[in-house]
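Okay, so here's the structure we're looking at.
Just one protein chain is left out here, and the rest sit where they should.
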Amino acid sequence: MNQGMIRNLKYQGRIMGEMLLYTLLTAAAMLVWQALTTPLSYLAANLAVNSVLFLVFAAFIWSAGCFLAMHTSYMPYMLAMGTTRKASFAVCQLSKLGYALGIIVMGLIANGFIGALSSEEKLPFTGSIILLVFCATIFFCSMMEVVGIMAKRFGKWGMIAYVIICMIMGGVVGGTVAMSGTGTLADIAQHLIHWSSGNGLLFAACGLLLLLSALSTLLCWRIYRKIEV
Amino acid sequence: MNLNLTEEKSIYLQISETIEDDILRDILLEEERVPSTNELAKLYGINPATAAKGVNLLVDKGILYKKRGIGMFVQTGAKMQIVAQRKSEFYEAFVTRLVAEAKSLAISEQELIDMIHKAL
Partner (left out) sequence: MNNVTTQTLSCTGITKTYGKTEVLHGVDLTLEKGKIYGLIGRNGAGKTTLLSILTAQNPATSGSVVFDGAKVWENQEALDHICFSRELNPMTSLGQNSFKVKEYLRMAATYYPNWDNAYAERMVKEFGLDKKKRIAKLSKGMMSMVTIVVALASGADFTILDEPVAGLDVVMRERFYDLLLENYTETGRTFIVSTHIIEEAANVFEEVIIIKDGRLLMKENTEELVASFAHVSGKAEDVDAATAGLECYRAEKIGRSKAICVRTKPGDSIRKHTEKYDLDVEPMNLQKVFVALCGEEKQEAQFA
């Protein structure tokens, strides 16, 4: 299986790397967009915060597409070309990990680098924030993986499930923003995080995210073990 | 070399017959190398095992012999051997059929002999 793992690492590793690159480019594009549409003073004040937030947002978009495609496109072809289910699934999990770590690294760089340029209060991208971002990324990737395998196994109903999930998530985020009256996503995020890290709720949330990820991965494996290509 | 294969006969028989025909026509001379099974397979678009079967048939008959590491060669005296063999097959292959066909058309013995004289 070692040989098989190496091949998968090579191939899926490359996909993961490409994803990180696209995420970075998207986040950068979003920053540029904001630069063009908001007063520069606001931008300067919130650059570091927004860069991290955009990064996370972009991560969700790209990981959604990628992990969805994992099971509908990539893995079936890989299986058709003679890899084992164990090796390909294991490396898929590793790539989730690698991706989450990559996002963290990029976030740190963005935060440190950009924060140094401006003088505003940056979002303390340390400790609990990092943990939250990490767990959220893992969670999101796992969710998308499940949707992907559902789509592969059960066809279009899996796709419909994905659309519904996206709508719900979008609705939740949008609703929260609207309900808070003023303020942008950045402000809300900051408030939420300051509040929850104070009383340990953050850690509980992280734990929950990881638990759900583990369960969904298990579900995925149960289906993937015997999937037909 | 006749590259057209028919459905009338097993392929390997056609291969061996073609080689024999070439020997008769001096296209392949005695003590000369015969195309290898792979070369024959490629030429005819057939499986090498089939070509090998045809070649081996001729080896068994003593028409060809194998030189280790080099290939298949035409045996000395192969031409004479083929002529003799075909002569003995001539009766079965052509004469009996001629007679059977003539009988079914009610051609008399004398008519048949006259026709043969005419043809010779």
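All chains are identified by letter, namely A and B, in their written order; residue positions are counted from 1 within each chain.
As a convention for this text, a residue touches a chain if its C-beta (ideal position, glycine included) is under 8 Å from a C-beta of that chain, and two chains touch if they have at least 3 such contacts.
Bear in mind that the values here come from a model prediction, so they are computed numbers and not experimental data.
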item	value
Residue touching the undisplayed chain, where the options are A:87, A:103, A:129 or A:143	A:87
Sole contact to the chain not displayed, among B:5, B:24, B:59 or B:107	B:5
Touch list for chain A against the chain that is not drawn	1, 3-4, 7, 10-11, 69, 72-73, 76-87, 151-152, 155, 159, 226, 228-229
Positions on chain B where the hidden chain makes contact	5, 7-12, 38, 41-42, 44-50, 53
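Note that only the chains that are shown with their structure count from here on.
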item	value
Chain centre separation (chain A, chain B; CA means) in Å	75
